[in-house]
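Excluded from the complex is one protein chain; the other protein chains are retained at their positions.
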Amino acid sequence: MTKELTSRQFILLSIFIMLSTKVLTIHPFVFEYAGKDAIWSITLGFLLDMIILIGVVILLQKFKDISFYGLLKKFFGTIIAKILLVFLFVFIALKALFLYQETHSFFLQILFTEISPLIYIIPAVFITGYFAIKGINTIARSMEIFSIFILIGIVICMLTAINGLNPDYILPFFENGISPMFEGFKAQIFYRGNALILLCFMGKIDFKKNFNFKFFFFNTLMALIVIIIALFFYMLYGPSALYVEFTLADLPQHDPFVTDLGRLNWLSIVVCTLALFLTSSAFLYCLANIGRWVFGFKRALIPTGIALVFITILAIINDYSLVIMQEKILREWMYACGIIMAIYVILCVIFLCVRRKKWTKP
Amino acid sequence: MDKALKYRIVAWVVAIFFLILLPSAVSVPSQLQTTAIVSGIGIDKEGEEISLSAQILIPQPSTSYSPKSTVISGTGKDLMDAISAVELKTGQNLGLAHCYIIVLGDEICNDNLIETLDFLMRSNIMGNNTALIHTSKKAEDILKVSSQFSESDINNLQNIAKFNKENYNSASTSLIELFSEYALPASASVIGTIDSDESSNGQSSGGSEESSGSGGESSAQSGGSSSGSSTSAFKNEGKAIVIKNGKKILNLEQEDVMKFNWLDSETQKGNILIENYSDKDLQNATIGIRQMAKRICFNPKITNNTPILEANITLETRIESIENGGKIQSSHKNYYNDTLVSAIKTKVNQDIQDALSLAKEYNFDIMDIYAIFNSNKTADWKKYLSSLDNEDNYIQNLEIVVNVVVKNKE
Partner (left out) sequence: MLTKSLKDNLSKMKERYHNSQDLIVREFVSFGKINSAVVYIDGSVDKQFLISGVLNPLQTSPPPKKDDVTDYAVSKIVAFAQAKVESDESTIITNLNNGFCTIFFENTTSVVCVDSTKWPVRLPSEPPTSAVINGPREGFVEDIVTNVALIRKRLKTPDVIFDKMEVGRYSKTQVRVCYIHGIVHPKIVKKIKDKIKNIDIDGVVDSSYISAFLEDRRHSVFRQVGTSEKPDIIASKLLEGRVAVIVDGSPIVLTLPYVLWEDFQSSNDYYTTPMRATFQRWLRAFGALIAIILPGCYVAVMLYHYKIIPIKLLISIANSIQGIPLSPFLEVLFIIFLFEILYEASLRMPRYLGLALSVVGALILGDTAVKAGLVSPPAVMIVALTGVMSYTVPNQTSQISFLRLVFTFLGGILGFYGIIIGGLFLAGYLCSIKNYGAPYLAPLGPFVAKDQKDAIFKKPITSQITRPKSFPNVNNRRLKK
């Protein structure tokens, strides 16, 4: 199997995929359910993410010479393997759709007073499709180039918020017991479990020395940064978090001295859009890969096209509105995602328990 | 598919997409030509309707930076309706992105501000950190005065708002703060008051300052000419109003605001005036002391079902003036002594107790008492609240113990 990804590229990819849905809409959304304890719900969510991530990465290293489809096929036979992959396809498609929706809504609110869905979706489909066809190597390299700018952007957005932090907005912890925290945790299930998508890269990673340390160090560091963003957000806006829609874009908007310099939310626009589109491309690549496995396509173009059409149709059904999506669809999809997540977590556990040699024989 | 053909197809698709969108890009005028840049808005109540006044900047075709502005008003059933009315008048969209101030007329403050301003918070057309200012007259009048000042003049509304933020922070509330504080159990905010004074005859040209007493007045003339007939002025006397549950409940004088400022950790600077001060060097003197910096640390405790807030305040101060019955005092001598320090401590303590009495009288909490106790003594505080007939009266039993450390920063 060709090793398309270096260790560094895989680490970046995992960070992008894990954090893609965690910097914009999740915080106000969780606040609705968890109130003051939203920060704990977010932290709990990250804990779940990290557990899944650890399991997935151990699995990827255990079966480093076989593709995920190959593994499923050997274990369950072709038909069940394909059915399981269809589940994963739906899971990733919903996540990808969510990213498109989030970006669209973000543009609508922050950049344009109005942007036609068609004008938004055509370039978005074009760019993500282009990346997906070019392959994971191109996506990972682009991530390498942009990651430093994205990190700097995130840190600047965070720093602009330091002045107005009010700890009283989140204190005392668990004032109403721990049930709000679990309510918030339950509500954000849809945002979680992205690490399962990494299974699609099984057999494509060139694991180097010290990989494990670097992998968990950087993933934990980034998770901490995102938790700090959440902390800053809740300490900045407190009960008004409900009025705010996009965490990273609104962090620099609180301090009048910062806004005097100019609206720094443009920085978050660049940061978030770059990150979201690159991650969408990775999702699309995975969808195309699953399409290849399930239907046996040889070239990337057709499954990528099918995946894009699928996502576009879902987007049209949703009327391109994140609000509608949150109200109507998200809650329903949340359960679908939760079920698929559970299936795959069980699957991971099974694979972790089996003997490696038996299942990786050519 | 042939590679060249593939490239050609992609190139054609991209070119067609561009060509379809190109006419719109060519014909779209600059947003600055279709949008009226609003630097401040005023909200008044007119009968049952809401009146919105917008201070709109008028670009000048010159290279110098001296924008003029005009005030245009419109009324409607709610804020959105009023904005539409102004847009109809101007023939442009109202661009509120750069609006730095919202002036609230006195009457509108008697209604629920949260309901009135909800549109601004929700619609994202305006920065949520826009400063709020109250005026005892019509908001439109304040904006009209403001429109006579240019950005480069010394005292314009923006500068005053900034000054208030730094020096009277407890009375400087932004849109988002109003909503946050409304959602907290205390539900109280303070909004600074600025008035306009049409009657004052400006003796100096536009932008000069004339101060009297504790407050500052600044005057401006349209176009900056020297004739003093139609001069308007701002009256920033450090006054404020207290908003509770979205409505105004009290007008605060400047000295009251200063008293509440002692417990505000963000207000660093201020003046302390010690009157009738006597020690070995001075007799019945008045000493002006500049507060250079302030650190404040709260230690809340609940003893015998009585909440006691221990406020440890460290002040860095400097003597600025000594009035000693016309006698000239040596500037080389250090007048800091135990007596003076004790006088400062007494003054601070007295101010805080006065502020507390006022808060108890009108039953409002702008000192974040609820949050301090709830964060630090959660269980005791809950117990205390449950022991009250009405939880909203939690401030009535509060005691504040003030410990002041005064440092000389000569």
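In order of appearance the chains are A and B, and numbering begins at 1 in each one.
The rule we apply is simple: a residue touches a chain if its C-beta (ideal position, glycine included) is under 8 Å from a C-beta of that chain, and two chains touch if they have at least 3 such contacts.
Note that the structure is predicted; figures quoted are calculated from it, not measured.
Chemist: Given that one chain is not shown, which residue among A:Ile15, A:Ile39 or A:Leu274 touches it?
Modeler: A:Leu274
Chemist: Could you tell me which of A:Gln61, A:Ser142, A:Asn166 or A:Thr312 touches the chain that is not displayed?
Modeler: A:Ser142
Chemist: List the subunit A residues touching the unshown chain?
Modeler: 6, 8-9, 107, 111-112, 115, 119-120, 123-124, 126-127, 130-131, 134-135, 137-142, 144-146, 260-263, 265-266, 269-270, 273-274, 277-278
Chemist: Across the whole complex, list the residues on subunit B that are touched by the chain not included here.
Modeler: Looking at subunit B, the ones touching the missing chain are residues 7, 18, 21-22, 24-33, 35, 37, 39, 57, 59-65, 67, 95, 97-98, 100, 151.
Just so we're on the same page, only the chains that are shown with their structure count from here on.
Chemist: Considering the complex alone, what residue numbers of subunit B touch subunit A?
Modeler: The contact residues of subunit B facing subunit A are 14, 17, 21, 97, 100, 121-122, 124, 127-129, 131, 162, 165, 174, 176, 179-180, 182-184, 368, 371-372, 374-376, 378.
Chemist: Using the touch definition up top, name the residues of subunit A that touch subunit B in the complex.
Modeler: Touching subunit B: residues 109-110, 119, 122, 126, 167-169, 171-172, 175, 237-240, 243-245, 250, 253-256, 259, 263 of subunit A.
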